[in-house]
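Removed from the display is one protein chain of the complex; every other protein chain stays in position.
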Amino acid sequence: MDKLKIKSLIKQLSKLNYKDMYLNDFLLTWEKTDDEIAAVFAVADILRGMREANVSTRFFDSGLGISLFRDNSTRTRFSYASACNLLGLTVQDLDEGKSQIAHGETVRETANMVSFMADVIGIRDDMYIGKGNAYMREVSKSVLEGYRDGVLEQRPTLVNLQCDIDHPTQTMADMLHIINTFGGVDKLKGKKIAMTWAYSPSYGKPLSVPQGVIGLMTRFGMEVALAHPKGYEVMPEVEEVAKNNAAASGGKFTKSNSMAEAFEGADIVYPKSWAPFAAMEKRTNLYGEGDEAGIKALEQELLKQNAEHKDWHATEGMMLKTNQKTKFGEALYMHCLPADITGVSCKEGEVEGAVFDRHRVAMYKEASYKPYIIAAMMMLAKFNNPADKLAERLECGRPRIM
Amino acid sequence: MDKLKIKSLIKQLSKLNYKDMYLNDFLLTWEKTDDEIAAVFAVADILRGMREANVSTRFFDSGLGISLFRDNSTRTRFSYASACNLLGLTVQDLDEGKSQIAHGETVRETANMVSFMADVIGIRDDMYIGKGNAYMREVSKSVLEGYRDGVLEQRPTLVNLQCDIDHPTQTMADMLHIINTFGGVDKLKGKKIAMTWAYSPSYGKPLSVPQGVIGLMTRFGMEVALAHPKGYEVMPEVEEVAKNNAAASGGKFTKSNSMAEAFEGADIVYPKSWAPFAAMEKRTNLYGEGDEAGIKALEQELLKQNAEHKDWHATEGMMLKTNQKTKFGEALYMHCLPADITGVSCKEGEVEGAVFDRHRVAMYKEASYKPYIIAAMMMLAKFNNPADKLAERLECGRPRIM
Partner (left out) sequence: MDKLKIKSLIKQLSKLNYKDMYLNDFLLTWEKTDDEIAAVFAVADILRGMREANVSTRFFDSGLGISLFRDNSTRTRFSYASACNLLGLTVQDLDEGKSQIAHGETVRETANMVSFMADVIGIRDDMYIGKGNAYMREVSKSVLEGYRDGVLEQRPTLVNLQCDIDHPTQTMADMLHIINTFGGVDKLKGKKIAMTWAYSPSYGKPLSVPQGVIGLMTRFGMEVALAHPKGYEVMPEVEEVAKNNAAASGGKFTKSNSMAEAFEGADIVYPKSWAPFAAMEKRTNLYGEGDEAGIKALEQELLKQNAEHKDWHATEGMMLKTNQKTKFGEALYMHCLPADITGVSCKEGEVEGAVFDRHRVAMYKEASYKPYIIAAMMMLAKFNNPADKLAERLECGRPRIM
């Protein structure tokens, strides 16, 4: 990306209304206006362009980005660390194993104790239905109070790195990949994207990706086709969001219980395993009750239920149903990675090896947007005039590598 | 805090004699002169003021702050990380689990091996009586030798993040909170602070806080009333320090076995559980001998002993005994956190929920001083002219967030 292109992106950015993002959290994409969503995409592209042009985007001389992962993670952890580094923040992990959180501290207290110099807090908490997003809001409320009470010098803003409801950094990265692949938002009108369940030999994968996808991708005038076997329903509230989005954007939101139907003529496919919402709710309760036997029984039941749907498989045959007239000769295949690849990472999985391989580089690019999306969310929350800051930096040209 | 106020603090600082702090450790408050203690408070307040004014206090372009925690910790770990970040140092954790220390390396060797680029080393080692502070001195001696022998380019200075004897970063933060709450050191003459034991259902809490408090708070002309049940004595050497301090500062140091007596008319109360010194010594020996059965038996014995003193409880009734004429209408309640709150974090604990809640924000502020205290200790150890450096930075106005 040359500097002229970056400049024009900054100009576009400066025309958007995103002033409410300042000193605010990013928890669910559907809480943000279209302008705000567009601002994230613009800042992400600008930051990427500037890094490629060896222009430093270190805007913090010091400051901390707290990370709180309640589940193992390589990709999101590295994306968050990369985003913090890009802006000049130092990551400090709140590892619950090492901390006293386990000893019964309240969320309010811990949130304040770790935030004296925290500019940003990134949280991943996707394990339990009804808990993750609620926990983030509790943390947000706590640090806002701490800021108002004069305990904290700054208000740390939150970035949702995946919760039980949404996975905004993933789906925003996915969406920016789609936008850039198809050549702009204006090219997406009428395109069809299939967000479908796929078989996996593992159990209990979070619902945040399919929910996040239908909650976001319905905003761009596309047809979003959600498909899954019966019993694998996602949260009804999010389907409601998708419906309303589609209506507002002039797109469509359809549901079916057929992968083939969803793939039919699709320009983009996103086949991926997830656990039934109802089962995840049940599991959350069993964990709450400490019912180990119940959890094991549920696991067996779910694995058995999964195994009835091995035909939900992104095969070559299935890809043939998609639109063969795209520039790829078929639908753009997407995945949040890692995928369960048949014959590679498991015996029978979500996708055939040949399909996966053909789209591998594109998927890596898809993933490469995440650090920039996170950094953009941070930047829009921490600066009231990001367009000016970026323009200024582009002018003065301080190099990243000196 | 406006810039004029910061300037006046820098001026005050420049009049103090703290030259011996340069290239020196901070291990026990009573090893420091009154001017040195005052310098730490001044630098802490200045750094806080500058951060609030968005002036960068990054004085290191590169450099490491080693952290060595021999016990779990959230607060102190984050405070140390925040302090390092504030000055521009990168934290590198020496996690004994991950390292080869466990394999029988000598302290001298490890201390040098991790310090080639270490400007500061922060150590928390409070588990075993007679060991923690001694270990810090061994590390300090080792790196001093390494520096003199030309192995290390710089002398890493140590900050005691809690040992078996003192907890200087905690008590200095506590004290700065008191000073700023009461409006200055000159307002403390004759005030009464009750450092009392309180019941907790857990066992083996360190003595470093009560010891650190009586060793420090006796220097300001206050009456420091130490109270605990019989059998919960603290180190006699530290009581000696407290006695001498009180005599020198025109204050008082009293001891009793009654919480009510200590609370009577107090302006400040600090009720907190700790383990009997003698029992901790015994435990240290049992650990040394690897006597698991002995440790378990001791634990049971101590829990039973604790349970005899459930009336050591910071209740509303107890608070009524304190000075009702302060600006809070009662004593300032303090705690190093986390507290055992009756009916919240445990069935019966150190403090009633209502008392704790009423003082919550003040306690959070109390904790918020710690990162600045640590950074001040570092700065006074690493710069021979901190007042000039701070003044210069305040003038040139390099922003923290650009």
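Which chain is which? They are A and B, in the order written, and residues in each are numbered from 1.
Everything that follows uses one rule, which is that contacts are C-beta pairs under 8 Å (C-beta built on N, C-alpha and C of every residue); 3 or more make two chains touch, one makes a residue touch a chain.
Here the structure is a predicted model, which means the values were calculated and not measured.
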item	value
Option touching the unshown chain, where B:110, B:169, B:273 or B:368 are the choices	B:110
Omitted-chain contact residue, chosen from A:4, A:361 or A:396	A:361
Identified contact with the non-displayed chain, of B:49, B:122 or B:146	B:146
Subunit A residues that touch the omitted chain in the full complex	48, 51-52, 56-58, 72-75, 77-79, 81-82, 85-88, 90-91, 337-338, 344-346, 361, 364-365, 367-368, 370-371, 398-402
In subunit B, positions touching the absent partner	58-64, 90, 92, 94, 98-101, 103-106, 109-110, 112-114, 116-117, 119, 146, 149-153, 382-383, 389
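Following the convention adopted for this analysis, only the chains that are shown with their structure count from here on.
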item	value
Inter-centroid spacing, subunit B versus subunit A (mean Cα positions, whole Å)	41
